[in-house]
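Some chains have been omitted; the remaining ones sit where they do in the full complex.
Chain naming follows the written order as A and B, and within any one chain the residues start at number 1.
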Amino acid sequence: MTDEQTIKYDAPTIEQEIDVISTYRLEDRAREVVPHGGFDYMSGASGDEFTLKQNNEAWTHKGILPRVLADVENPDTSTSILGHDIKVPFIMAPIAAHGLAHATKEAGTAKGIAEFGGTIMSISAYSGATFEEIENGLQGNPRWFQIYMSKNDEMNKNILDEAKADGATAIILTADATLSGNREKDMLNKFVYPFGMPIVSRYLTGSGKNMSLNNIYAQSKQKICPEDVKFISEYSGLPVFVKGIQTPEDASLAIGAGAAGIWVSNHGGRQLDEAPGSFDTLEGIAEVVAGRVPIVFDSGIRRGEHIFKALASGADIVAVGRPVLFGLALGGWKGVKSVLDYFETDLKRVMQLAGTQTIEDVKQARLFDMKK
Amino acid sequence: MTDEQTIKYDAPTIEQEIDVISTYRLEDRAREVVPHGGFDYMSGASGDEFTLKQNNEAWTHKGILPRVLADVENPDTSTSILGHDIKVPFIMAPIAAHGLAHATKEAGTAKGIAEFGGTIMSISAYSGATFEEIENGLQGNPRWFQIYMSKNDEMNKNILDEAKADGATAIILTADATLSGNREKDMLNKFVYPFGMPIVSRYLTGSGKNMSLNNIYAQSKQKICPEDVKFISEYSGLPVFVKGIQTPEDASLAIGAGAAGIWVSNHGGRQLDEAPGSFDTLEGIAEVVAGRVPIVFDSGIRRGEHIFKALASGADIVAVGRPVLFGLALGGWKGVKSVLDYFETDLKRVMQLAGTQTIEDVKQARLFDMKK
């Protein structure tokens, strides 16, 4: 199939506030409105989805202990990260191809974030929207740019130039996706993207449209190493997060190469299957990072309780991904805002019930080891 | 919906003895006779009901060891707590809104307790019946009063005055419910109370009728701290239990503030979800309390075996809640008495088979660690 051919893909178009009782329920509802192949791509993971399941299961390894005499009222969820004051300790994770969820693509997500306010959008290199389209929604709100590197350094420089021109205040180097994970559902569905990827299309043969993830990743750079961290950092002059860190060893390497932050993630279980749950790796990494740089955590955040546990285990902020896309699918930008509102409200309730007034209190909270 | 509007809520009215084979079976039977929203409110918990499940699961972490040469016959279940001699080591837990289970409301429960005799009724601040109506059933039997504090100290004083006038011999300060837990079932059902709460209605906007739990809790005091323990203790002159303790740290704070007893509970899994099972927290708390004050335990008691395990892990007595409400639903006061009889009989059997003649023997019993 060539790039000119049209794939029929009827992404949802509705814009409405949604009632979020739990983000797990959102997933069930999104399944009904998003085309099958697109939904499986968004919600699925690699192999047996063992790691995806571990991402959920890992939360059960630690319990939150309510502190009931802590004199708490109206907990304060605000914090800051790399100079940004944000009203909540969560930001939008970089995710490719929001257009699978909604016709407004990343612009819809961006508008939801802008209307929520006080947080940060991560723009994926595999965005289906252009920087300009995203800015229409984002309206000057802060954004970080996530890069999948090209094998060609000049193209990397071009993309970094553009991201910087667009106002990105940090670069997220995704290091765990030099090849596609073994996405069985996509293979069964013979899934290809129904639209192109304007940001990275310059270094692809093809625009991204009608291409499989496998094909796209294979055209990207495989040999990621500390030198790349240094290159991006020096060329862009921006702080760099290394995303996909799952070991203390890699955290140390990244910091040694000049990383401004560590992004603990297993890519939502979409890359190396049979890896541990991302939350299970966090504490060991945080011990080695030891506050030298901030830590962002993702992979499995579905509730306020999860944000609490991640922060109490060493993360400075977390990133949320799929739940926001489900909100986008169900209500466009309004749905995105509903999901972000849910996380804020839920986290406040958890903070109140756990007896923590501030994000700093959360970070100091002791969790209960459920395995002993 | 205003307070004057009538919500149709057909609570059961039957009064009959019930055959209790297990309290789990009672729950299944109660589901068939209690209106859906009311049943979900009573039996449900917060979030994924992870903590509710942990409350049940935690019992499987310790096994009871039968001692078979212990020369036991007709075990003696009597004990005492804060000067009350009681015939069994269990009392009624404070629970809101018994009227959801039966038209006789708390008065029905009280009568069942009075007819059983030799134990203590906990009266919830969120009772649907007045003190007078409850006394009709309770007939002079001992009672403790559970308080949800108002933001207004004068109202707290009034309520304590009334409770004292009603004959309460202890105050239970619920400290783990300064906001409503994330009760997903109630949200799905858009559940509101079908009747008012006469005891606390003075500090509510509205009577409680047609109001959600969320709304009611939000109007209560959030900033609970050791000073509140001291205030209630000094103002009322009554012994104070701090209810909702799940950490050794809070137990120490409470005792330091003058608490006369520690009430280990996670509110039946209804408040902070992803907290550990209440039984899993008991032993660590009891080690720190070290006998300075008595410990009451609740959250998950469904069998005589559970009473045994809680006592062998540091509790002095336990409180039972939902099973009594299921008995109320199925048989009014007679059903309540059937459930209390069941617990007494079941505990006696367990004590005999475990080789323990007295409650003191139970407290000394060694449990078997099932996780090793």
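In this text, a residue touches a chain if its C-beta (ideal position, glycine included) is under 8 Å from a C-beta of that chain, and two chains touch if they have at least 3 such contacts.
Here the structure is a predicted model, which means the values were calculated and not measured.
Peer 1: Since all chains share one sequence and 2 are shown, how many copies form the whole assembly?
Peer 2: Oligomeric count for the entire complex in this file: 4 copies.
We adopt the following convention: only the chains that are shown with their structure count from here on.
Peer 1: Between copies chain A and chain B, what's the superposition rotation on C-alpha atoms, in steps of 5 degrees?
Peer 2: 90
Peer 1: In whole angstrom, what separates the CA-based centres of chain A and chain B?
Peer 2: Chain centres of chain A and chain B, defined by C-alpha means, are spaced 42 Å apart.
Peer 1: Can you name the residues of chain A that touch chain B in the complex?
Peer 2: My answer: residues 21-22, 24, 59-60, 63-74, 303-305, 309, 346, 349-350, 352-354, 368, 370, 372.
Peer 1: Show which residues of chain B lie in contact with chain A when the two form their complex.
Peer 2: Checking each residue of chain B against chain A gives 47-48, 50-51, 54, 175-176, 178-182, 184, 187-188, 222-226, 228-229, 242, 244-247, 249-250, 253-254, 257, 266, 271-276, 280-281, 371.
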